[in-house]
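Only one protein chain is missing; all other protein chains are in place.
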């Protein structure tokens, strides 16, 4: 939450000083984070890196000189990527540049216009509805110029070159769940992973502007990612105290899907599943046909599905320390399952003797029985065909409970993959 | 309906002048239709082309000289393929040669005896039950002789040698749904197809006597059909104003099955599906193991499933112009889906820009959203794995709505098959 409070006031967009300031704070927290920059105008697949946007000030004054909308009060007040303007306009014209959330009278909506030149302000519906006739002074001191697009990247090498990837974004101004929760949770996970001495997989974290950032990143790393990534997760809207949500990949059957479903089923049986038809964030790019990385998307209240989404109500009160910690714990579990998910094969024909190997512990009767049963079922399906996730689903024991059993079984199991 | 009225009175059977007269009328309507003839006695797989049957007159007279059954009133009065007879028989013997529909007192059933020599009459149950004792004169002036079996064929070449095939039959005497609706609808579809300038597939229509006709046709064209036909449809009982029916192929999963299900789901969600176990028409031959063509069968009220089936009540009042037109429209849709059903692959990695390509149309808000969503989903699944039918089923948008989108997407899509 401390990091959230520090990052909250910054005015981020898909480019500009706000992104750089944010990345620089993340870098303070995790010095291994590298910041990259790509010049405006660079061709990235079907797209072009846009001009950089800088905003210094913006306000609207009433006919009698009262400043009723002020960027310094909330950076949501100005439409993202607004071109500069300084004019006096009649109320009717002003209204065409004013955006409100029609179904919520007291919130400021979040609006952007990246790919069409526009200027505009956002305010509460209540304010807009109270504006009297007259001429209003509108002022936006912004600049669109050839600059750069920035993103951050953390690479943690493991024993294998194969990678697990986490992607999150840093292009939203003062909103908390969408999208400070993603980078904060991802950074915390990266810290924990960096402290693990024996990583099987390598880990890649990217902190990018949404859409144009993932497209830019993919345009520079596509072949490498296709070669290395075994499972990837887009992390977003993951700080509020709601149930988890999961957005499936196009066919819902890659390793990321399987791990996500498994972990959520064990931790939060009431989690929500969305099909890829309900996607909306960077999984759109990672799972696009010619990219085809094994990604899915993890959230709590999914984007577009909660009333505070893309409004000033998505503030620091909407997220909680406990929810952020819970999300980090869930992702640690995802990592743990991935690290241990192998295809095993029992090394002896027939059931092995369990007694001499201490696999009939003499604690409470019921526990013993369940654990012996789990050991036997694990051995029965350790047939070189199924990975631990598949065995787990078949025998009804979570992977996390199988991991210590695999260790106890020692050389009764061999790894097949 | 005009054509139906013209064809209705003709006494058709699996061979004979009635079939030739019918084919000649179809030829008037579509001069490209070719008539073939195969001599009686020709071996066709496990069968032999039967002798030709000619019927000139047939009647039954009461003891007091009243003509109570007369072929001139209805050609259903005589059992198909009856051998000639001219005799005076007591009532008891007559009854052994009289066929009625026991559950419907006022209709004449349709009965044939192709493969066992017999003579017989059909009449209403009411008439039979009123016959007094006495001697009756029975008279059938028919002839069975070595002649020929006839069928009609229309071939419409397309850009590809691969073919779509439609089969329907012309062996039933005066009944309307079964079986004038089939040839009439097929002929109308052939006319429409002949007028299409850019056919992808070639099209084959056959107008044959049921069973022995399809066996004969297959015995002459099997290898060619196995090489060329991508989807085939047996068309029968398709002129009454009931919901559509579909009889699946043995495994229900060929291209004809997929298209038929797709089109019926979109046009008539209450259509009925029958398994191949409920087959009964020429799909029996087309789908037999060593023929194995990708056929299914399309009807409205399926054969054997309506009370008027194979009786004099299946008359011109039972079919409607609107139902015939609707069936033609349904088959045009089948053709359209087949013509456009390709495996596509998007040509750029990541989502392409839609704005600059005019794919964010500025009509009504709701429509726009749905169309943009459909475009995005189409692109998301244009992965070189799925044909348009599979994409359509996955994203919940009918193929006909995807066709214009495919065209708009232009070189963003490439064809993989």
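Chains: A and B, in written order; residue numbering restarts at 1 for each.
The criterion applied here is as follows: contacts are C-beta pairs under 8 Å (C-beta built on N, C-alpha and C of every residue); 3 or more make two chains touch, one makes a residue touch a chain.
Treat the numbers as computed from the prediction; the structure is a model and nothing was measured.
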item	value
Touching residue (missing chain; options B:84, B:250 or B:398)	B:250
Of A:224, A:351, A:370 or A:407, the one touching the omitted chain in the full complex	A:351
Which of A:5, A:28, A:73 or A:383 contacts the chain that the document leaves out	A:383
Identified contact with the non-displayed chain, of B:197, B:289 or B:410	B:289
Touch residues of subunit B, complete complex, unshown partner	45-47, 115-116, 211, 214-215, 218-219, 222, 250, 276-277, 279, 284-285, 287-292
Sites on subunit A contacted by the missing partner chain, in the whole complex	345-353, 355, 376-377, 379-384, 395-396
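Note that only the chains that are shown with their structure count from here on.
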item	value
CA centroid of subunit A to CA centroid of subunit B, Å	56
